[in-house]
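Take this structure, written in structure tokens, and hold onto it; I'll ask about it next.
Excluded from the complex is one protein chain; the other protein chains are retained at their positions.
For clarity, chains are labelled A, B and C in written order, and residue numbers in each chain start from 1.
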Amino acid sequence: MAGSSFGNIFRITTWGESHGPALGVVVDGCPAGLEIDEEYIQHFLDLRRPGQSSYTTPRKESDKVTILSGIFEGRTTGTPISMLVENKSQRSSDYSDIAGYYRPGHADYTFDSKYGFRDYRGGGRSSGRETIGRVAGGAVAMKLLEEVGISSTAFVRSIGPVTISEENFDKDQILKNPLRMPDAAAADRARAYLDNLKKDMDSSGCVIECRIDGVPAGLGDPVFEKLSASIARAVCSIGAVKGFEIGDGFGAAACRGSENNDAFCLSEDGSGIVKASNHSGGLLGGMSDGSQIVLRAAVKPTPSIARTQHTVTKAGREIEINIKGRHDPLIGPRAVVVVQSMASLAIADALLMNMTARVDYLKKIYGK
Amino acid sequence: MAGSSFGNIFRITTWGESHGPALGVVVDGCPAGLEIDEEYIQHFLDLRRPGQSSYTTPRKESDKVTILSGIFEGRTTGTPISMLVENKSQRSSDYSDIAGYYRPGHADYTFDSKYGFRDYRGGGRSSGRETIGRVAGGAVAMKLLEEVGISSTAFVRSIGPVTISEENFDKDQILKNPLRMPDAAAADRARAYLDNLKKDMDSSGCVIECRIDGVPAGLGDPVFEKLSASIARAVCSIGAVKGFEIGDGFGAAACRGSENNDAFCLSEDGSGIVKASNHSGGLLGGMSDGSQIVLRAAVKPTPSIARTQHTVTKAGREIEINIKGRHDPLIGPRAVVVVQSMASLAIADALLMNMTARVDYLKKIYGK
Amino acid sequence: MAGSSFGNIFRITTWGESHGPALGVVVDGCPAGLEIDEEYIQHFLDLRRPGQSSYTTPRKESDKVTILSGIFEGRTTGTPISMLVENKSQRSSDYSDIAGYYRPGHADYTFDSKYGFRDYRGGGRSSGRETIGRVAGGAVAMKLLEEVGISSTAFVRSIGPVTISEENFDKDQILKNPLRMPDAAAADRARAYLDNLKKDMDSSGCVIECRIDGVPAGLGDPVFEKLSASIARAVCSIGAVKGFEIGDGFGAAACRGSENNDAFCLSEDGSGIVKASNHSGGLLGGMSDGSQIVLRAAVKPTPSIARTQHTVTKAGREIEINIKGRHDPLIGPRAVVVVQSMASLAIADALLMNMTARVDYLKKIYGK
Partner (left out) sequence: MAGSSFGNIFRITTWGESHGPALGVVVDGCPAGLEIDEEYIQHFLDLRRPGQSSYTTPRKESDKVTILSGIFEGRTTGTPISMLVENKSQRSSDYSDIAGYYRPGHADYTFDSKYGFRDYRGGGRSSGRETIGRVAGGAVAMKLLEEVGISSTAFVRSIGPVTISEENFDKDQILKNPLRMPDAAAADRARAYLDNLKKDMDSSGCVIECRIDGVPAGLGDPVFEKLSASIARAVCSIGAVKGFEIGDGFGAAACRGSENNDAFCLSEDGSGIVKASNHSGGLLGGMSDGSQIVLRAAVKPTPSIARTQHTVTKAGREIEINIKGRHDPLIGPRAVVVVQSMASLAIADALLMNMTARVDYLKKIYGK
């Protein structure tokens, strides 16, 4: 089944394995006339690049993007935008030992179960490098969203037991500390926690949050194409994501209707409708309500840990293993931009879909 | 945008509003030769029917299903199965007062924002009655899953602050108590909690859990069609769901790799590979790993509460409202079968998709 | 595979068999605010209804449509429009003899090959009655197209060896003669031809033409979603259609570039670009060029003929058969509205899709 595409109207198709010659993405359905260039896209790819701190893998990958189609004289033409990143650092020998057994927490066993065999080098298609295509595609989506005043902020909300405090929230901190936490004090505590984990040859999970501003009310459809459902699919399609929340999320399940309902009121200048609170996280009945969209992803700890682990070989023998190689003790900081990309792709698609929601709009475009 | 369909190969398309003459579903892509009848489907519809306890709405709706196509001599023919439930109890007058204002926590405002106007009677398309089509379609999916030995159990895991304990887990309790909790003691505590809420004219959120057994390893695709992503979309497309987890979910985000990784080992008879634990909730790299699939949905409190609430009219005036009508103080018990239905639909679709994953399979079907 | 849906954004899903209790269609993705009612749709259904002349089947079917959802106070709401037609005249006994053998030219054998068995009553899902859903859905599409000034005319161009002449073209004749030919003299000749065929217990093929006016330039996409390709799929999905042409069609294959190229020139008032001729049939590079779209469908002769025919039984024995029952000696006149419906559905979908083609349009809808 063709499972490497995301989106209905604004659609990306990613391709590539960890150790093939290149990875890439085809962005199809982007409206014509969007000004964009490689530099804009490279900015987001750089945010997911490894080697940015001692908490992420020290591999050096330049991950330079090349645009191969769909842009003419600085603007999108409406035809597919093909982007490619070469794999410069393919040290296959590092991975030869994992060909024969199934690493706990990884997709090795499920890959073999599905396809009968697998490209075992560096995780193959299940490698985190697959997200290069998502981020390059997501960058185009973000540029499109900018055109109508939609912007987003993503960050690490918690690492293991350490969570940011809303009072200390400082957006500028996100790019200042390598843990991408918008709270300098929490980042310090998380750093201490991670230093201990590293000594223990262990890894940590984390929660990533993304907030999107400027989304007009009415995006998303009332049933299966709820914007909440599309974003859920988008975010849960990222490897290692095991949980997802919109607004108060699981907190809403524990509270009362009188606490969770957001009262509607008039905006200060009386010109529009706003909400007195935002427990809904910007979505009601699956459609955007004009408030900030707030979502969270629970990311499991990196399964590649240096400790001895128990597993089974392809041939059916139980063994103890020690995984070598270059791995992230914490995937979170690099995954921030991936979450932001996927959310942006879902919203860009909903933005375009919503253009066909009313006969009025039809007349705006085709009317004489 | 056509947003009322779910699934790629096994696909349902639902239709109908709360107060129209009928609601229904078309199930397309069900393989030919499945034995099924109205009685089988009615069983699941009865589980979502209102009026089963004092904690759900006392409306009396028989919700009898009629199959209009796709079944011949007791078996599916491979062509679309159309099913219809008439709306017998349409008291539109109850809802006439809500036409002019936006109920907090409901989709009234977002509907108007999207389409310019709305069918305000009983929530229209955003009514919980829309799930009738999901449950009828989900029943067909469950019957299909049975054919290959896949079965599922769904229940209420927590209501407000009351959570079941794993030690007390008693599957038989699910249908015995109206709160659908598999723990009699927890159900008692939840009942007391709800009785208090009712006095306060308030409502409660809850967490629903679904466990699926017998899923062969390898279902789902490695990238955007991860089974976790498809189930996430399926479950988050249910109105009122604000959070979603697979396996340890948000718990995984708070723990260490050494705690979260499930060791592989040989099954007792040595014939297959199993896991020593199931923190992954049955999915690795987005594909089923042969273990039980475990998922949870966070359901927000019913927004329709009898208390006075603040809101805005369509004309842009702030008012205080008291919503009348027949509403569920707790949607959870009736939503259990909806979660189970949506999960089953996602898995049935993945089951069929996976049949095309290998050239070997092709030869099994077409080989001479 | 879910094969009963057509369209990406404006999508219909049809269901129902010839001898089930009902047939119908769900129209999803129709923009909100379109004024439409059952009477409008019934008009088109009446055009495909049998019993309109001695050349089509004398069965009496009222085929009254009921709208079950998606319309509120006379306008589409943006949610799925479910429409249903009851099967009043189900004489299953007529068909019991065909259960055991494969009628030449019919789908009996291919149905059994695909699904292992079939609903043999009246052709089951392959019956011409399946087109009821297409026509009801097509009517909604035509109403939407009217909103932007698009209209269409469809008719029978030729019956067996008899073809209309362009000089005699009289649009009013289409509904005046039961053969739906816009040329009274040709209709007379065709009638004589058919009278002879009836004596011979034979049937005739025909060519149906559809012309669509008012289509703005630019609909369709340059590659796989060419409007020509979408219309081709739409029209070739009608049972009995064996050929398809746009503009000069096969005639273009036999001529020279200098004959086939349409020169561009300025419109009379100098305000726009028009073509001096229309060999292209309104489509260049798969996108509409602002001229009239002209398409033709080759319809094979009705396979149900009263003559003795040779075939094979399900059990694998060769036999001679004489098919009884109520059949059309000429399907053409009733299929005219089906071709028009399918073309309209393809164009409506392209019309909506094209709304997302430019960043400019995005700003028209979302701009402040």
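Quick note on the criterion: a residue touches a chain if its C-beta (ideal position, glycine included) is under 8 Å from a C-beta of that chain, and two chains touch if they have at least 3 such contacts.
Computed from a predicted structure; not experimentally measured.
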Of A:R49, A:R125 or A:K242, the one touching the omitted chain in the full complex: A:R125
Out of C:V26, C:I41 or C:A298, only one touches the absent chain, namely C:A298
Using the definition of touch stated at the top, determine which of C:P21, C:G100, C:P178 or C:G249 touches the missing chain. C:G249
List the subunit C residues touching the unshown chain? 1, 3-6, 8-9, 14, 102, 104-107, 109-111, 113-116, 125-126, 130, 158, 160-161, 197, 200, 202-207, 216-226, 228-237, 239, 241-250, 252-266, 270, 273, 276, 280-281, 283-290, 298-305, 307, 309-312, 316, 318, 353-354, 356-358, 360
Which residues does subunit B use to touch the chain missing from this display? 8-9, 29, 31-34, 76, 78-79, 144, 147-148, 216, 222-223, 351-353, 355-367
Going by the touch rule given at the top, which residues of subunit A touch the chain that is not shown? 1-5, 7-11, 13-17, 20-24, 26, 28-29, 32-33, 66, 68-70, 72, 75, 77-82, 84, 114-119, 124-125
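Everything below uses one rule, namely that only the chains that are shown with their structure count from here on.
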Closest chain to the centre of mass proxy, which here is the mean CA position: B
With centres defined as the mean of C-alpha atoms, identify the chain lying farthest from subunit A. C
Taking each chain's centre as the mean of its CA atoms, subunit A sits from subunit C at a distance in Å of 44
I'd like the Å distance between the centres of subunit B and subunit C, where a centre is the mean of that chain's Cα atoms. 38
Based only on mean CA positions, could you tell me how far subunit A sits from subunit B in angstrom? 25
Multi-chain contacts only, two chains or more: what residues does subunit B have there? 1, 3-5, 8-9, 14, 114-116, 125
